[in-house]
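Note that this complex is displayed minus one protein chain, with the remaining chains in position.
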Amino acid sequence: MDGVHDMGGRQGFGPIHYTPGAATFHAEWERRANALYGLAVRHGIFNMDEYRHGIERMDPRHYMGASYYERTLTSLATLLVEKGVVTRAELEQLAQGFVPLSAPAAPGRTNLPNRERFQPGDRVRVRDEFFAGHIRMPAYIRGKTGVVVRETPIYPFPDAHAHGVPAEDEPTFDVAFRSEDLWPQGADSALVHVGVFQSYLDRAT
Amino acid sequence: MDGVHDMGGRQGFGPIHYTPGAATFHAEWERRANALYGLAVRHGIFNMDEYRHGIERMDPRHYMGASYYERTLTSLATLLVEKGVVTRAELEQLAQGFVPLSAPAAPGRTNLPNRERFQPGDRVRVRDEFFAGHIRMPAYIRGKTGVVVRETPIYPFPDAHAHGVPAEDEPTFDVAFRSEDLWPQGADSALVHVGVFQSYLDRAT
Amino acid sequence: MDDQRIAPTRTASVEQRTDAIQAVMEARGMQPGAAIDSAYQLAEEEWVPLNGGRIVAKAWTDPAFRQRLLANGKAAAAELGLSMPPHHRHLVALENTADLQNVIVCTLCSCTAFTIIGLPPEWYKDLDYRARAVRQSRTVLKEMGLDLPASTEIRVWDTTTDTRYMVIPTQPPETIGWPEDKLAAIVTKDAMIGVARLPGT
Partner (left out) sequence: MDDQRIAPTRTASVEQRTDAIQAVMEARGMQPGAAIDSAYQLAEEEWVPLNGGRIVAKAWTDPAFRQRLLANGKAAAAELGLSMPPHHRHLVALENTADLQNVIVCTLCSCTAFTIIGLPPEWYKDLDYRARAVRQSRTVLKEMGLDLPASTEIRVWDTTTDTRYMVIPTQPPETIGWPEDKLAAIVTKDAMIGVARLPGT
């Protein structure tokens, strides 16, 4: 989905609030939220793609205003309700207030047809298509051409795995793009490497 | 600029909060904010492109969380400070608190070279380029091909007009795009008409 | 911008910020009080949907006016004594038919022909409408109560320049023959944005 979570290249942001050796956690509840979502994953209540999509499905205003661990918490609460572990009513009674949950998911999809096996050096083009479910293709590479650097052995296909749709595991390809191709006249010069699932790629002609 | 204000086609949003004959204003200060920015425009303190860019330059988190008239207010405050009508210190003293202002603008640009005059029926392609200043080209048409429906007589070129850069007024073209071309496999079928400045267009080959 | 200020810790409320700006304008002799009074009056009495309603009613009843309106909306509006701000240089009238629905949105901000159809309603300025109307037009219209048959084509107009748009809704059949002033009164702002049709159409 073309959600606000797809931040790569979006403008209007300011200086990085960088301090060397910065902390990971600020408050005690953040450590707990992080531990509890990990526990749910280990119990098989949801997988990492479902977890990430639970964050992406947050109301965009909430996403932009929430801290990192509030996003964790929102996905965790959403998935516990969606998976039937708890009702929203029970959760809100326990929390003594409104518990924001993410919007329902669009349907998933299985692996795409006409997948090709690419070799290092092959020129590939990211398919120019739009999918409303979970997808690990940042919008800034859509329709763009890059060069395969290596193949990485198979992973679950996110567009299926986040939605409970059966699919084969797929290779991903480390594809190098020139920043000048991604953002003509609008980027610092660099090679940008993106891990791209086989279903998202065509051979460049 | 590719800011969060460029909302067209972004996903994750929900139902329109529609009531027939809905109100424009909710609070008395909203009417005042709206009147005061109009007053500043009539006094020539800033023009409408500067005003719009003042909103676009808001911190993206603030933009997403602010109401419509808080965005008006933020651009107005920013431009009054940038134009030297008031200092931020004086404004904050009067407001008795922090006054959020928008980030500084990137440089503007003048009309682009190789502008062409198009006729109704001509196929045109929106230039695939990225500009960090004010621009009235929604990202969803970048690089896309459409058909010219009509020419509209000249307007100030926004990319210059919002930045105090000298430029010629330009015709705009009413260009019709198929939603299926804008968002392949990801849109309701429709013709989407966009007013596109001459500088943003090439003849489609 | 002004680094010597001591950054206050609490964000001023929107009311406080508005007050501060108004005070600055007052001190600069810009007479903000009069501007606010005038804006109230304009919003309530001048920039009313009845303006657009008069244009629509005349287009329904006067074929020659309809032609002039479609050729040059701003000049046709001026015939009825209706003006637009100087930066709105053009007005384009978009005619609905039984098989065509025009819908207006401004994805980049919230541009509207406000002197003609009235100031934009809240939902028009909301992020949801701006994000979705252009990509999910049929779905959004249906959610808003306008469930169009599949045979009805949708044209979305994204107001990216200072040309302004207004939709000419189709005329309810039972109003054929009504006088212009009675016709003008049935035309709603939402119908002129294109998210609603008039009853019976």
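Note that the chains take the letters A, B and C in the order they are written out, and that residue 1 is the start of every chain.
Keep this in mind: contacts are C-beta pairs under 8 Å (C-beta built on N, C-alpha and C of every residue); 3 or more make two chains touch, one makes a residue touch a chain.
Given the structure is predicted, the values throughout are model-derived calculations rather than measurements.
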Option from B:Gly12, B:Gly38 or B:Pro60 whose C-beta touches the chain left out: B:Pro60
Residues from subunit A at the interface with the omitted partner, ascending: 5-11, 13-27, 29, 31-36, 38-40, 42-43, 47-48, 52, 55, 64, 67-70, 73, 76-77, 80-82, 85-92, 94-101, 104, 136-138, 140, 152-153, 155, 172, 174, 176, 179, 182-183, 186-197
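The working rule: only the chains that are shown with their structure count from here on.
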Between subunit B and subunit A, distance of the C-alpha-averaged centres to the nearest whole Å: 29
Subunit A-subunit C separation of Cα centroids, rounded to whole Å: 38
Euclidean distance of C-alpha centroids - subunit B vs subunit C, Å: 17
Residue numbers of subunit C (touch at least two other chains): 127
For subunit B, residues that touch 2 or more chains besides their own: 5, 9-11, 13-14, 64, 183, 186-187
